[in-house]
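Got a structure for you, questions after.
As you look at this complex, bear in mind that one protein chain is not there, while each of the others sits in place.
Each chain carries a letter (A, B and C) given by its place in the written order, and its residues are counted from 1.
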Amino acid sequence: MQLGVIGLGRMGRIVVDRLLAADHDVVAFDIDDDAVDAAADAGAEPADSIPNLATRLDDGGNHKRIWLMVPAGDPVDAALEELEPHLEPEDVVVDGGNSYFEDSVRRAESCPAAYLDCGTSGGPAGAELGFSLMIGGPEDAYADLEPAFDAVATGPDGHERMGPSGSGHYVKMIHNGVEYALMQAYGEGFELLHEGRYDLDLESVASVWNNGAVIRSWLLELCEEAFREEGNDLGDVADRVEGGSTGTWTVQEGLEQEVPLPLIYTALGERFGSRAEDGRFSRRLASRLRYGFGRHDVPRR
Amino acid sequence: MQLGVIGLGRMGRIVVDRLLAADHDVVAFDIDDDAVDAAADAGAEPADSIPNLATRLDDGGNHKRIWLMVPAGDPVDAALEELEPHLEPEDVVVDGGNSYFEDSVRRAESCPAAYLDCGTSGGPAGAELGFSLMIGGPEDAYADLEPAFDAVATGPDGHERMGPSGSGHYVKMIHNGVEYALMQAYGEGFELLHEGRYDLDLESVASVWNNGAVIRSWLLELCEEAFREEGNDLGDVADRVEGGSTGTWTVQEGLEQEVPLPLIYTALGERFGSRAEDGRFSRRLASRLRYGFGRHDVPRR
Amino acid sequence: MQLGVIGLGRMGRIVVDRLLAADHDVVAFDIDDDAVDAAADAGAEPADSIPNLATRLDDGGNHKRIWLMVPAGDPVDAALEELEPHLEPEDVVVDGGNSYFEDSVRRAESCPAAYLDCGTSGGPAGAELGFSLMIGGPEDAYADLEPAFDAVATGPDGHERMGPSGSGHYVKMIHNGVEYALMQAYGEGFELLHEGRYDLDLESVASVWNNGAVIRSWLLELCEEAFREEGNDLGDVADRVEGGSTGTWTVQEGLEQEVPLPLIYTALGERFGSRAEDGRFSRRLASRLRYGFGRHDVPRR
Partner (left out) sequence: MQLGVIGLGRMGRIVVDRLLAADHDVVAFDIDDDAVDAAADAGAEPADSIPNLATRLDDGGNHKRIWLMVPAGDPVDAALEELEPHLEPEDVVVDGGNSYFEDSVRRAESCPAAYLDCGTSGGPAGAELGFSLMIGGPEDAYADLEPAFDAVATGPDGHERMGPSGSGHYVKMIHNGVEYALMQAYGEGFELLHEGRYDLDLESVASVWNNGAVIRSWLLELCEEAFREEGNDLGDVADRVEGGSTGTWTVQEGLEQEVPLPLIYTALGERFGSRAEDGRFSRRLASRLRYGFGRHDVPRR
């Protein structure tokens, strides 16, 4: 099967490599020429623009299949705008990025081709194993792309059509919300172990947990790796957690659906709190109030 | 009415002053001689030891009434041990400090005199208005002390017998748990106002809220005072909230009774978090995990 | 001063009454004729339509001052649309409802008159005392309306200009977020008292707290009233908390500003949770998982 891949960053490149490894033909484009060259070295056919990529896909007389792996937001719309004149109804476009699901619904409605929104989980660390793909959009288009999904995912079990347009990115959004909470939950456990009564080897704790314990998971394997690589006290890793867009969307959807998500919210709030460079105003006020009624000393900075 | 007051710190001294202002006779003792001298200057009869205080209370042939205002924990037991040989069943001892309610139950059982546990709220800032007193113990003893409670509290409405021994400190413990949550709730609101879209005068916000708004309260008046005295950004007040024992007891009691207290717990947790000098381990691990699966940059320190 | 008041529900009627009591002239309109008649009986000049109200305000040759007290959302836009042909730049429109602040910014931009967004706190129960008014918009318009604000608020201290358009409703939105958290914080405390070790009279607890305790507040007075009127176990009051729009907006703004609001969020989530008619799916799954690994019995319904 021939596919065009637009966007050759870390994730896009893995998509290319996995497609090639499964004997698919790939036409590859990125705004970074070096990334295109590298993909070409790996076996892809290079394109020097999006129109050029679209043209090259015409060759076989088949309909076009195009996989977008560009950053969520404007870059997706920009790529689609360039693609649009070249798209026919029988073509299929896949957006494999972390797009907001309502954007995907909108794009599916306006795109001349069939449009699949594809949530992709597994991260760069999943390159060898393959990804988990949550896909929304028309059934025919999903069926048409199955050989490609088999290659990019862990295999046939690693992809599934969730439902109509938007549902793929919707499920991925909530996946990420859960991910925030899981990370923070492990964090709480290891913080208590680290601050607690025993002098413990945390890599060893994670390792024994990963062998048969109820809480074993891939994230826990990554905890084990973290302690192995950074040391028992995590070395110079700072107390600052970046990111947050998909978690924010998850919480917003919870508000919309009136579903309480206290763990996910708290995990997101910890990220925000870790980035409060000037201290948390709420706590500074609480500290001052202790003086207000109780004349307790106020720590000053 | 004649009373002995043991413990002349900030709170004990207010007790003395309010009793004197209501024309009660006070015999006063503290391990700090200067505090005794100051109380004597204010009109109290000084005692140079606990036995001496007990002896001076015998004078009128009445039973003894003794108010303890010493730090919670061992100092209460130490004072009671010294008092014990001088106590008769008709005497009354009041513990006005922040004792743990189970300690109060234990002390009430072993004390030769009637024992009242008296939760005291209002803080040094409440000196002029009078305190709120939540009292546990025998009804007779409570009735006997009413004139003193009238003087120390805001008046007859400012004190109440909650129930048997321990109930006064129990109610005060939970009062403090609620207090933590209220402080943090105001803190959240003002943090959002401070970080938010408008350039607001927070003292003015607090002031207009204190005049008629649903959330008006004494703590909100103290917020207003804090902004007036520290400035709109709270000046050099540090992000470090001390204290926590009564809040911890409240959460422990919630665990015992299987009552969820998420707001009180979260407020207590913010205090703990504000004191994590080396950063929060949980968040440092979460940040490292983002690299683990996603190869996101890890902020280092 | 003459004012038109549109919207004569519970809150609007209080506005009318307080304006009349301060010797202002009121032209009153509501889509409910009975409400107009009742306002007329109280001393207002009745109008039978919004254009009619506008015409009546022209009488004195002064510019028009109009106070909207209609439900947030479409009714505000509908009223403004009817008013628009009658408005001049020197006129002033006040929106005293619970509008979303961004709607107020938009309306201020499109309204031919000066537009003040006025957050109103105190509720129907504040009728006698007067309200707390948080006002956003042009300084001149605020100054022009001061006599009316003096009357509707608790007095001159009960209203304040927060800043430019939208800031009044912005501050009110966050006020409400804090309100949710305060209510839930008191709720936690009384739940623990109710489920706890002592058989307590909760009205009496609330009363003694309201006299001098750190956590005294108007909401705590309302707790006292609730126990007095409903009984110590709150009688047949259901575990179902309605409402939530302003709290939801507050949380959304916290997400936007990346300010964690765990107490406000948790309080909002308790409302959502109280309305989950079919049980909480999250907990049902957790219960089933306990069987999954541990073969614990699964409670069935």
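The rule is short, and it goes like this: a residue touches a chain if its C-beta (ideal position, glycine included) is under 8 Å from a C-beta of that chain, and two chains touch if they have at least 3 such contacts.
Source: prediction; values computed, not measured.
Trainee: Considering the entire complex, write down the shown chains that touch the omitted one.
Mentor: Across the whole assembly, the hidden chain touches A, B, C.
Trainee: Which residue from A:7, A:96, A:189 or A:292 sits in contact with the chain not drawn here?
Mentor: A:189
Trainee: Among the options B:7, B:163, B:196 or B:269, which residue touches the chain absent from this view?
Mentor: B:269
Trainee: Spell out the interface residues on chain A facing the chain that's missing from view.
Mentor: Looking at chain A, the ones touching the missing chain are residues 121-123, 126, 129-134, 136, 153-155, 157-160, 162-164, 166-167, 170-171, 174-175, 177-179, 181-182, 184-186, 188-189, 191-193, 195-200, 204-205, 207-220, 250, 253-254, 257-264, 266-267.
Trainee: Since one chain isn't shown, list which residues of chain C touch it in the complete complex.
Mentor: Per the touch rule, chain C residues meeting the hidden chain are 10, 122-126, 180, 183-184, 186-188, 190-191, 194-195, 218-219, 222-223, 225-226, 230, 234, 236-243, 262, 266-267, 270-271, 273-274, 279-290, 292-301.
Trainee: For chain B, enumerate the residues touching the unshown chain of the complex.
Mentor: Counting over the whole complex, chain B touches the hidden chain at residues 214, 244, 248, 251-252, 255, 258-262, 265-266, 268-270, 272-273, 275, 293-294.
Here is the rule we use: only the chains that are shown with their structure count from here on.
Trainee: If I average the Cα coordinates per chain and compare with the overall Cα mean, which chain comes out closest?
Mentor: When every chain is reduced to its C-alpha mean, the one closest to the whole-protein mean is C.
Trainee: Which chain has its C-alpha centroid farthest away from the centroid of chain C?
Mentor: A
Trainee: On a C-alpha centroid basis, what's the spacing between chain A and chain B, in Å?
Mentor: 49
Trainee: Which whole number of Å gives the spacing of the CA centres of chain A and chain C?
Mentor: 40
Trainee: Out of chain C, which residues touch more than one other chain, so two or more?
Mentor: Residues 214, 258-262, 266.
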